[in-house]
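In what follows, a structure is listed as structure tokens, so that the remarks can point back to it.
Note that one protein chain is taken out, while the other chains of the complex remain in position.
Chain nomenclature is as follows: A and B, assigned in order of appearance, with residue numbering initiated at 1 for each chain independently.
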Amino acid sequence: MTLRSYVISRILLTIPMILILLTMVFLVIRVLPGDPVLLHFEKNVDPDVIQAMRVRLGLDKPLWIQYFDYLFGLFRGDMGESMQDYSSIGQQIFSAFPATLELAIFSMIIATALGVVLGVQASKAYNRPQDHVIRIFGIVTYALPVFFLGMILQMSLGLGLHLLPVGQRFNPAMQTPVGLSIGSLHFSSGLYTIDSVLEGNMYKLVESLRYLCLPSLTLGLVLSGVFIRLTRSNMFETLRLDFVTAARARGLKENKVTYSYALRNAFLPVLTMMGLQFAALLGGAILTETTFSWPGLGRYIVDRINFRDYTAIQGAIIVFGIFVSVVSLVVDLLYAYLDPRIRL
Amino acid sequence: MGKADTKKSMLSAILPGLGSLAKRGLAGWLIIVGLIFVTAIIMITVISPWIRPYDPIKINVGPPLIGPSAQHPFGTNDLGQDIFSRVLSGGGIMLQVSLLSVIVCLAVGVPLGLFASYAGGVVDRLVGLVMDSIYAFPGLVLAIAIAAMLGRGVVNMALSIAVVYIPSYFRVIRSQVLSIKEMSYIEAANAVGAKNRTILTRYILPNIMPSIVVVATVNFADAILTAAGLTFIGLGVSVSVPDWGWDLTNGRALLASGTWWVITFPGIMIILLALGFTLIGEGLSELFNPRLEQ
Partner (left out) sequence: MSEEKKEKTQLLAVNDLTVEYSARRGKIRAVENASFTLDRGETLGIVGESGSGKSTLGMSLIRLVPYPGKIMKGNIILEEQRILKLKDEQMRDLRGRKISYIFQDPMTSLNPVEKIKDHFIELIQTHEPKVTKAQALKRAQQLFKDVGIQPERISDYPHQLSGGMRQRVMIALALALNPSVVIADEPTTALDVVVQAKILDLLGTLQERYGMALILITHDLSIVLERSDKIVVMYAGRIVEQARSTALYKSTQHPYSQGLLKSIPNIELADQKLEAIGGTPPDLLNPPHGCRFWPRCPFVMPECLVEEPSLYETGENHLVRCYLYKGEGNE
């Protein structure tokens, strides 16, 4: 199968999957427990108020009309209005999303780096004590509730040692990074680290990294177990392949053999796993953001749940789902591009 | 037959089982350690009403927020409740939720997986597509969404977790069934005219049991962590029942005051319970699919 045909078919596949996802979310939120508006107003409220909200949000129409309104609305980028104050959900999500993205990226980097390094170590020390310790570490980190780890880190590194901030995303005494401005053109990614660099402000960069530290370390640690195990088993097999032994037989240095020969060939599955793990990452992100008061999409969902703002919850879940689908698509395409067998 | 005799016959059945496990090397030991954790915690939870020093939900049994001491080995929380007693009794909710979710998964996921993959064709593709969509979606997010809609409570938590987990069962069963389906003894059975249902129950089911058990143990571990997560967000059970997850949630506000014991001990219990199931799952998986060395 050529690269082009694969890319096309893969992109085409994403469309029905997203459609199913949207339908599922719609069913869960609108159909499952009954009337979301009634649920919103827990106590007894004037029926006129309830009806007013229904009409305002379009929830009084027949179900199948609602469904199509919902789909077409999404197509236009309109996610509806919040039950709390009728403000635009799309706006709220748009401002919360970059924070989650930044957290996700850094956590993934930590998880992969930690996982690969430890995994390589373990595969080289196969069945010796170092290997067992690393494997146990991988299993235990998986069994850690992420919010518990977060709190432990907050207590020890943050409050105990006063090393790192334990909450929020940026130093409240400083102006948040604003990105690049050329004349009247303004560009900001929403990711504080990148925006700081764009601004050329090193102080802001350091601050944003400081605040990122504990949350991404927490999430990254919990996620690393999967990468440790994957790298370990892949490396173990790859290290036994002929071309690795042949490289050693030529007297190449061990580091070169481990990394240029073995790891480079064993890395592709790690890349795929990164994509697969994004789903798990987002779940953990919700808990992490809550623990660290990180103003991302995860905390947004939790807040909305506490306010019983069902339209907002629906919007946020959709964004999560689409994000995961897109990431998965990108990873698949990247994999296809990098695997020389498919490319040539 | 007295109680002593029953105990003896149970021991005589279990001990050789453990012995043969120990012989199986690392995998066996993982299972044994895991089983010890899990059974210990289950037993502690069950007998906790008789061994705990204080009523776990009674407030002000001691001065609030004192650290570990002789009277309160694990200290007290802000409501003056004894944490040690809460730790002893706090596993109940999680065990119930995870057990219930596993039961639901088995009751729904196994038949679904068996029939869909055995039937093949359009049914298989359709069900598979739905399952894949659920599977691709971030588990915790979906569980939160469902739990948010269903409300609090043990059953609702279990259902949320079950829905998220069924696709895992489905996948595992499907891949196993597909490979078994092609094997010649199925053809032979068909040739002899065996009914589909017989083939499924007599031939296929026993062979996929090991995989199902492995998935179930991982399901248990995940359910515990997810239940804790749901509680942390506020979708758990009500205050009146002692629950480790609730202690963590409550203790969060107290972090800044340096009262580390409020969250540490319940947290460790959650870890031990989840770890126990994970170890069992690891051990079983290693037993059934041993890594070939050379």
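Observations, loosely collected:
Here is the rule we use: contacts are C-beta pairs under 8 Å (C-beta built on N, C-alpha and C of every residue); 3 or more make two chains touch, one makes a residue touch a chain.
If you're wondering where the values come from, they're calculated on a predicted model, not measured in any experiment.
Within the whole complex, the absent chain has one touching residue among A:129, A:200 or A:251, and that is A:251. Touch with the chain omitted from the figure is made, among A:88, A:171 or A:265, by A:265.
Taking the whole complex into account, chain A touches the unshown chain at residues 126, 240-243, 245-254, 256, 260-261, 264-265, 340-341, 344.
In this text, only the chains that are shown with their structure count from here on.
Chain centres here are Cα averages; for chain A and chain B they lie 25 Å apart. Listing the residues of chain A that touch chain B in their complex gives 16-17, 20-21, 24-25, 28-29, 32-33, 39, 139-140, 142-148, 151-152, 154-155, 159, 166, 233, 278-284, 286-287, 290-291, 301-302, 305-306, 310, 313, 317, 320-321, 324-325, 328.
The residues of chain B lying in touch with chain A in their complex are 129-130, 132-134, 136-146, 148-151, 221, 225, 228-229, 232-235, 248, 251-252, 255-256, 258, 260, 263-264, 267, 270-271, 274-275, 278-279, 282, 291.
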